[in-house]
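For this depiction, one protein chain was excluded, whereas all remaining protein chains were kept in their positions.
A and B are the chain letters, set down in written order, and residue numbers restart from 1 in every chain.
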Amino acid sequence: MTLLIKSKLADSLRTVKSYSVRAYSSFIANVFDVPPRLLAFLCFLTLLAIPICWFNSFGGTRYLPIFIHASILAILGASWDLLVGRTGQVSLGHALFFGIGGYVSGILYEQLYGFSYYLTTSVLLMVVLVAVVIGVILSVLVGLRRSMRILLMVVLVAVVIGVILSVLVGSWITIPVAWVTVPIALAIGTLLALLIGLPALRVKGPYLGLFTLCIPLIVQSLVTWPPLYWLTHADFGIVTPQIIIYPLGTSLIIRKSVEYYFTLTLLFISAVAIYKVAISKTGIVFVSILDNELAAKACGINVTKYKLLSFAISGLFGVLAGCLYSHVYLPKVYPTDLGLTNSFLPIIVTYLGGLGTIYGPIVGAYIYTILDDYALPNHFLPILRMMGVNTPYYETKNLIFAVIVILLVIKWPRGIARTIVDKLDDLAKPRDIEERGPRIWKKYKKEQKEGRLRKIFSRFKKKQEEKEVKT
Amino acid sequence: MNSSESGKPHLLEVINITKKFGGLVAVNNISLQIDEGERVGLIGPNGAGKTTLFNIISGFLKPTSGKIMFKGEDITKLPPHKIVNKGIARTFQIMRPFRHLPVIANVMVSLKSPRGSRKIEWVKTMERKALDLLEDVGLSELMLEPAENLGYGDLKRLEVARALATEPDLIMLDEPFGGLNPVETEFLTRTLITMHQDEPSRAILIVEHKLYALMKIVDRVIVMHQGEKIAEGKPEEIVKNKKVIEVYTGGTL
Partner (left out) sequence: MIDEILKILIWGTLIGGCYSLLALGLTLLYGVARVVNLAHGSIFMLGVFTYYAFSFRYLTLDPWLALATAIIFTGLLGVILYRTTIHPILGDEVATLVITITLAILIQNLVVILFGSAKVPLINPMGEKFFNFLGVTVSFTSAVSFFLSISLLFVVALFVNKSKIGKSMRAVSQDREAAMLMGVNVNRLLVFVAFLSAMLAAIAGFMYAISSLGYFGYAVYYMWFAPLTSSFAIVILGGLGSVKGSFLGSFVVSYSQQIVAVFVPQGGGIISLAALVVMVAILLIRPKGFFGKRVEMEE
């Protein structure tokens, strides 16, 4: 049995390497594979943060939060782009995912745990909880068809690990509350995405946009509804548990650096995960839904299922971004987190970077955050004031961004990052792309011939052996 | 007329299908049968209801009345993708490639469907299967080309490849020769004949206006006019049929 798996694995690895056909699923005809580019970019960002923070007179606390904010927006933007740029389902209500994580976690924190920092719980329970959450997340990422098997497998493995751990470590463990509430928030958020996805599938195009636009606003109205004040505290917001609890006396810069690397790691994981999904055969089906839903149906694709899947994955990472925002970047979650502005953020970020790519929103997020948190207030605003323009800052800034987005949508939907990448691709070995198809084809024919030769040879060998046995 | 001579139920049975769009009757009480391995041509002047019938059989339109039976099962109310997974594939008159994807990915979308991925277990086999299909239609050199760059003839071939990828028991082609030059027509005719030789049990239903190409491929022809079936029979007979000639030329010769 293992021999069979090993040989098949070796076979497929060989094929993958020799054909490089994985390039086919790229949305753009790029020569370089995206993960190394993303990696390089993210490494660059990490390195960038170090000189800024350590050599800054404010001890880095002034500029590091900008990068934290950027990483969070990057995850949000990438999740939106997967749904809208790749699967063509326009979601104008990503703020729902953004805000719901903090609210679920905060409500649990307040109602169930009474604001205690730590939680003493049985190891077994914890492990099972983590297992269920990971199961939900994995099943969403891998595809709803195999989810049951994966879920069961993960839960079984987790129970076994839990039993072993509880024997070794003792049955009780003290962990920050957030480590329980945040995964629950993630799981609930993903399920919510699926729930929203179901009606969303029945509606097409414009209706979908409306529908998604209004859902977070409904939730926002609910949250600020006076009779629910005891639960949600309306405009005062709910305090969220801390994910990383520092020992007393940790300097601000160490705390901010830890938070920065934490969010950056999560950004990296999310980016790679979304990339893997986008480049897989499921990702190809997503693009087919974007291009021509009717033709996809005629190819036997259950369009509903794949739209749901796209919604779920997008929701998962959206909730992740929101959880990071409400737990790490800010200490509380507010009703405005569900508001229109946050629905609009992934739009700006994606169009700045480039619709339909994975790295586009990430780059766009950094550009936007640096503009929004740094360049505009510190440099642009003084110039405006000097020129005598005394308009309120917040509205002027939003106005400028709105105008930029409109211009981008009309003239330049490819965005900044994608245009640069496409130019680089054009410069780097353009002939390679045209010749690659025929080259791969020739290699394939050769391998077919060799395969046939091998078969003929083995048949020949068998005949020889039979002859030998006879004589 | 519930079963053919061999006693088996027909592969596809269209039973009294009528489709009305408001006051317009596009298809009027049509019935036809297709058996395993049969090659049937569907001809008729434009507006006869041929594409509407296609849409009804493949599930994109629901008939006003009537039933469609496929392999003994009632498929009238099924959504299009389920019908594909039962074994009916179709191509479209208006080209519908997946613009952003390269040619090979277009085919792989079909292979990702439950029916298309039946005999595929590992990554490599799906790619190989896609490459084989592309070879069958002659698009292998263009495999990494984004579908939006393809010429008209190549797009038609891509449509056929996509339909074949789901290994249908009945493949329906909607004007596959439309807009092709003589060389491309010849190539596609040969492709379709080879396809039939490779898989004799696969039935083909073709709607086409280029009768010279069509008659080479099919064994039986059905003629539609204004939503009704007006003639049915072997290609040689149909060509001589007075009613058919009248319908096509608007008068007797």
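Observations, loosely collected:
Just so it is clear, contacts are C-beta pairs under 8 Å (C-beta built on N, C-alpha and C of every residue); 3 or more make two chains touch, one makes a residue touch a chain.
None of the values given here were measured: they were computed from a predicted structure.
Of the options A:A375, A:L399 or A:I420, the residue whose C-beta touches the omitted chain is A:L399. For the options A:P206, A:P247 or A:G388, the residue in contact with the chain missing from this view is A:P206. The residue from A:I66, A:L92 or A:A158 that touches the chain not shown here is A:L92. If you put the missing chain back, the residues of chain A touching it would be 84, 88, 90, 92, 199, 202-207, 209-211, 213-215, 217-218, 221-222, 224-227, 293-294, 340, 344, 347, 351, 391-392, 395-396, 398-399, 402-403, 405-406, 409-410, 413.
Just so we're on the same page, only the chains that are shown with their structure count from here on.
Taken in their complex, chain A has these residues touching chain B: 8, 11-12, 15-16, 19, 21, 23-25, 27, 29, 281-282, 284-285, 287-288, 290-292, 294-303, 356, 433, 436-438, 440-441, 444. The touching residues of chain B, when paired with chain A in their complex, are 58, 60, 79-81, 84-85, 89-90, 92, 96-102, 104-106, 108-110, 112-116, 121-124, 126-128, 131, 140-146, 162-163, 165-166.
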